[in-house]
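To start, the structure itself, in structure tokens.
One protein chain is absent from this view; the other protein chains keep their places.
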Amino acid sequence: MRLEPISQPSLQRRLLPPAVAIAASFLIAALLAQIAGGNPFAVFGLIFKGALGSKFALLETLNRATPLIFTGLAVAVAFRAKLWNIGAEAQLYAGAVITVVLGTGALAWPAPVLLPTLAIGAALAGAVVLLVPALLKTRFGVDEVVTTLLFNFIFLLFVSYLLEGPLKDPMGMGWPKSSRLVPEARLPRIVEGLRLHWGFALALICAVSVWIIDRKTTLGFEMRAVGQNPEAARFAGIPVTAVILKTALLSGGLAALGGFSEVAGLKGSLTLDLSPGFGYTGIVVAMLALLNPIGVVAASLFVAMIFVGADSMSRAIGVPTYLADIMLASALLLMVLAILFTKFRVRRD
Amino acid sequence: MDLFDILLSASFWAAAIRIASPLIFATIGELICERAGVLNLGIEGIMVAGAFAGWISVWAGLPLWGGVAVALLVGMAFGALHSVLSVPFGLSQHVVGVGITLLATSVTFYTYRVVLPEVSSPPKIQAFQPYEIPLLSDIPLLGPALFSQTPLTYAAFVLALITGLVLFRTPLGLAVRAAGENPSAVAAQGLSVTAIRMGAVIVGSGFMAVGGAFLTMSAFDSFFFDMVGGRGWICIALVVFGAWRPGKAVLGAILFAAFDALQIRVQQTSLGTVIPYQIFLMMPYVLSILALVLMSRSAQVPAALMVPFNKGTR
């Protein structure tokens, strides 16, 4: 078997394999739903209804998509530069921690000053958290996949310590939970009365910004060059190490904004279950989006829809919600294969 | 009890060997994959799947060794999926590995919920019991530490020994090592790089799953969602720490496990009241990162690790 590059892939060539990949992941989920005793049509019907069937459901889906846009962008930015950041989970928590540290009364500022401060503080914290593995990579050649993964465990334990110690809510009846944010530190709702906060808008702004950086700036050019061929980039005079570190800062910052958005927009305080794996799901989102920042928004909405819908479906007919995780994991694997088929054809010779 | 007492107690070393056993299985599995040139980041999820598969099979009525066999097969199945994507198709081993981990984990949790929909706490099984090897187990200190373990622990050490022999003393092992060093050398001698690499990933993944099964069938007697808890990632660090050699990897796993056993005991001393327990729990992960940094300068990494081999790509 041999892979032969396709010189000018047709539109069909570029669209069909990803579509088949998504369809196949639906098919796998349908089979598994059947095994669990759920009629596949009923299962998917309930998923769609649960995610899109009412105003409440739709807003829930948008809310769930918000952190995924942030982590998806973080992963996309990093993966484009071949910086394998699997630590968006830790970076998200870093942003959440800073939001809580500064937003629970430490700074008595009005909202228009406080909120940007929290956002910037959060982004910086996330940037620093990814900077450590990035430096270990550039200085010692340590594979960042493993270090960012290990950092997820370390940082979660650190958050656990904070929530049982310095950040523990004195009124929390002993639960590991932080104090609530002051009202000035809360992200307001976009439309009064609708349960959708400005974190969603911030996520969209970030997606557009990343797209602009990617296409229109020297940094974006450098990041793509380093990702595609670091040796050629170095030869051409692009400061490869600096670009990797800048990428890390940007990626870590984006993930951390997700933590800020979740705490300031949705939860109002920090608990250990703030993220049900948003960092890892960000990888799925980014791959489904083919690492395109605008695509990340669409992929986040899709993934959030599956998750929210699966929750509601599971409550209704008892097929486990993990069906959604299986579907997305298989979509991830099928999608990387599909991307290959958009660029190569398989030949037997 | 001070540090000295801990380090001289047989129960401490017995615990270290027990904690090391699943790490040995999985580290050897990962080592086989990497020697052939494939980084297998599916390890964490495969361990989860193995832990569940072995345990649930025994719960369903299979004998203990039958459960081990089921875990092995489940691991090999996920390994087969990994190898198809990462070897002939040459997809990013990072992305494929993370994807396999996500898939194996979610399939496991889904199956758990389907098989045991009602339970609030998972059922227990009759796990492997320690087997005292006659005579050897009577040696002071060493006996209780090394020779009063469960059969699965003995199997871990035997596996490491056999892996070492196969890798360095047989034509098959030579082919595996060469595939990880320079696949074109293998292809030029008429061997199939694809087959060798796929075989290594499949077999290695099987061992990872047995490592997971050790947790539910020997270390404990039940399955919990977070029970693997990053051990897979630690094993990847152990492969590096062991310089891709089975013997050194086993020593690394024992050293590592000893630290782990130590922190559990230190937690119960007066120090444990001063230092937050999370610091102790962090130690394995921090140590792994330290190990990676320390060994980063050594050049023994297989030259073709993570380099896909596509013959005749034009």
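Residue numbering begins at 1 within each chain, and the chains themselves are lettered A and B in the order written.
Just so we're on the same page, contacts are C-beta pairs under 8 Å (C-beta built on N, C-alpha and C of every residue); 3 or more make two chains touch, one makes a residue touch a chain.
The working rule: contacts and distances are computed from a predicted model.
As a check of understanding, state which of "Putative DNA modification/repair radical SAM protein", "Hydantoinase B/oxoprolinase family protein", "peptidoglycan glycosyltransferase" or "Simple sugar transport system ATP-binding protein" is the UniProt name of the chain not shown.
"Simple sugar transport system ATP-binding protein"
Of the chains that are displayed, which are in contact with the missing one across the whole complex?
Displayed chains contacted by the hidden chain, ordered by label: A, B.
Among B:L73, B:L191, B:L255 or B:V286, which residue is in contact with the omitted chain in the full complex?
Only one listed residue reaches the unshown chain, and that is B:L191.
Which of these, B:L159, B:A175, B:A213 or B:A237, touches the one chain of the complex that we don't see?
Going through B:L159, B:A175, B:A213 or B:A237 one by one, B:A175 is the residue touching the chain not shown.
In the whole complex, what residues of chain A lie against the chain that is missing from view?
2, 4-5, 7, 215-221, 224-225, 228-229, 231-239, 349
Residue-wise, where is chain B in contact with the chain that is not depicted?
Missing-chain contacts on chain B: residues 169-172, 174-175, 177-178, 181-182, 184-192, 300, 302-303, 311-312, 314.
Rule of thumb we're sticking to: only the chains that are shown with their structure count from here on.
Which part of chain A faces chain B closely enough to touch in the complex?
Counting only chain A, the residues touching chain B are 1-5, 32, 35-36, 84, 86, 136, 140-143, 145-147, 149-151, 153-154, 157-158, 160-161, 164-165, 280, 283-284, 287, 318, 320, 322-323, 325-326, 328-330, 332-333, 336-337, 340.
Touching residues of chain B toward chain A in the complex: what are they?
39, 41, 44, 81, 85, 88-92, 94-100, 102-103, 105-107, 109-110, 113-114, 117, 194, 229-230, 233-234, 236-237, 276, 278-279, 281-282, 285-286, 288-289, 292-293, 296-297, 310-314
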